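Removed: one protein chain of the complex. Kept in place: all other protein chains.
Up next, subunit A:
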Amino acid sequence: MNYRSAMSTIPKANPLRVGFVGLAANKGWAIKSHYPAMMQLPSQFQITAVLNLDLEVSQTTIEKLKLKHAKPFADIVSFAKYDQIDLVVISVNVPNFYKLVIDLFKYSQENENFKYLFAEWSLGRNLEEAQEIQELASQRGIHTVVSLQGRKSPYVLRAKELVSGGYIGEINSVEIAVIGGFYGYERPVKSPDYLYELESGVNLISVAFGHTIDILQYITSSYFSQVNAMIFNNIPTQKLVDENGKLTGATKPKTAPDHLLFQGSLTQGNVPVSCSLKGGTPVKKFTKNLIIDIHGTRGDLKLEGDAGFAEMSNLVLYFCGGKPNEDSSTSAETMEIYHLRNYNSIVGNILRLYEAIADFHFKTNPHSKLPKDFARQGFRFDGFPTFSDALEVHKLIDLVTKSHKSGSSLKVPGLSHLSATLDTEAPQSDG
């Protein structure tokens, strides 16, 4: 249980001024998630700038949402120079992200107020783009946030509490099964083409695998040491369906993968992890669309979801096991089922990211012990995932592709420096 009643959320300082790239009142992800989240924290965040390619979109958005402190923008140059922005939030299609951020850094050099950059996962189309962006941000000395919001899901945090508290003992093995959504035999007519093109970098592997594997590493407080992967494109042509799911008769090509087999071992305890990611329709008939099944020496823990996206769905957590240091031969096992019926996970997980940013910036959370130069979350409970954390997932995705191409198992490089800075902390009390 996260206790916040006594924690001040109305800071004495001014709110963080937010420059929002990609907020449109009538469409997109930001209006469904970032905006309602921010509305719940008006003392900490205030939108002062809105940038869309079309100035009219920015203007109407400001009007419709009554953002009376916000100025509309249509080009990145003047937006980057606008000095009424402390936090830039970028919620645009991944293929457009790289150029935008490069420009943002380029034209904001004189802008001293720009202190935070919050970007959607993933950081560009590939590892190279992500690395460059991470380096630029790091040189610039700004705080970065990446929308690996699964790390803020109450289910993931509860799982992490149970695992790090020793309630399932040593982890023995892990199985993951996910359905990716768009990459089955059918796809919606309105769905943009870039989602299905290999080069765009937005696909089953970056989205479904990226979020889910980051969640697994976060729960187990362990990175991978060795990976092996097979990538499939057995559905090179998809049938188009209308809003009602009816076939239109038309088809379109698909170069993005429709299945991923992944196996690997976690550094901590050499734990075997086995994953199967299915592209999309038809959905499974006798199995949930999302399963993270963790088996331990003292008990089991399982996360289940009806939708495949762990980072934004309302899950159910099942736990059965024993307290650490308890004689398991005599006492009955403890069962726990954790499900919050009314939890809005689309807004909620993003809201928790914003709360974490506010806690860090305004130092409102007395329980949080983040250092001032906090650069990456690693496996800490508090804080928020940064570009450094995102880079670790990008590296893993890169290895997945390489493993497939070379047909071999690969060691994850750079582990020595990672294990030295695992950024772990004592588990939170279990209550």
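The definition used in the following text is that a residue touches a chain if its C-beta (ideal position, glycine included) is under 8 Å from a C-beta of that chain, and two chains touch if they have at least 3 such contacts; residues count from 1.
Following the convention adopted for this analysis, contacts and distances are computed from a predicted model.
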Chain excluded from display, named as in UniProt, from "tRNA methyltransferase 10 homolog C", "Replication factor C subunit 3", "Probable electron transfer flavoprotein subunit alpha" or "LADA_0A07294g1_1": "LADA_0A07294g1_1"
Per the touch definition above, residue among A:Lys27, A:Lys66 or A:Lys285 touching the missing chain: A:Lys66
Residue among A:Pro154, A:Gly210, A:Pro257 or A:Gly296 that touches the chain left out of view: A:Pro154
Per the touch definition above, residue among A:Lys106, A:His339 or A:Lys411 touching the missing chain: A:His339
Touch residues of subunit A, complete complex, unshown partner: 1-10, 36, 39-43, 64-66, 68, 154, 316, 318, 331-344, 347-348, 351-352, 431
